[in-house]
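Note that this complex is displayed minus one protein chain, with the remaining chains in position.
Now for subunit A:
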Amino acid sequence: MDAFIQLDRVEKVFEVRKKAGFLKRERRQVRAVDSISFTVARGEMVGYIGPNGAGKSTTIKMLTGILTPSAGRLRVAGIDPSRERTRLAHRIGVVFGQRTTLWWDLPLIDSYKLMHRMYRIPDARYRDNLDRCVELLELGGLLDVPVRQLSLGQRMRGDIAAALLHEPEVLYLDEPTIGLDVISKAKVRGFLRELNDERGTTVLLTTHDLQDIEQLCSRVMVIDHGRLMYDGALAGLHEVGESERTLVVDLERELPPIDAAPAWVVRVEGPRQWLAFPAAESAAPLVARIAAEYPLVDLSVREPDIEAVIAKMYAGSAPGQAEKAVS
């Protein structure tokens, strides 16, 4: 396996100074990333998830070279990012969902011309790549529009195109679907899938949106409090996290709690009942049984959100168990 991204016991410690009285400052160390090791092979598409403040962005910043690890070894394409930031920059693409690389006051196309010069992309390649991005990300009518006039979804697509014009071997995406509507999310995901299929671009994706991961990534890494809690397939995450899906059942009238193992009733409110069941189980037999035995009016299934899964995983796992989950 060609290990394209390699982290070996990487740490990042920040020193925070806190006011502790007049002119007195207390120093405190914050371990944003705490001995993380993983490898990502060329062409993989990996989800990197965790709650706010878990250390995701710090990891990405170290991978781009703008932050230097406090300890450990980190390589991207064989390059030490913080030592050779500029050389690496030509081989990576970065999209920070909440920030933009585009020129705010100028038409979108001006930012692309800038990328053309910045990455020294040969003219023909630049034109090909731009045409392709414009087509797939539907930017055709937007090239002459000032970036400040774009909607969030349009701007995000614009930013993704800007990160890809120099054909990076790896793309880091930090919350690329944040704040987007369903249609924009679908467009972005479709594009990323194609990029990975056709070009073999390695993608590292941080997100809060479990659907991003479900639709794009075969592998997911969970980080919390700076530590890698899980590294594996998404299905396995549900098992480790003992996550539950919720079935919301509307009955014709008020009835005693439904009896339908392996699901159990967690809440009753008039004719509506909430049933939890393990996320790994299929909902179909459960739904069939309830429909056969009860006067059913309506029904919906709610997916577990990633936050809950991780919270549960963290609560239930002493550090020793976390190690096991990682293996």
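We adopt the following convention: a residue touches a chain if its C-beta (ideal position, glycine included) is under 8 Å from a C-beta of that chain, and two chains touch if they have at least 3 such contacts; residues count from 1.
Simple rule for what comes next: contacts and distances are computed from a predicted model.
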item	value
UniProt protein name of the chain not shown, from "MucB/RseB N-terminal domain-containing protein", "Xanthine dehydrogenase family protein subunit M", "ABC-2 family transporter protein" or "Capsular polysaccharide transport system permease protein"	"ABC-2 family transporter protein"
Hidden partner chain, touching residue among A:7, A:36, A:89 or A:188	A:89
Sole contact to the chain not displayed, among A:61, A:185, A:227 or A:245	A:61
Identified contact with the non-displayed chain, of A:72, A:146 or A:236	A:146
Absent chain, residues of subunit A that touch it	14, 52-53, 56-57, 61, 64-68, 85-87, 89-90, 92, 94, 96, 98-101, 103, 105-106, 110, 113-114, 117-120, 146
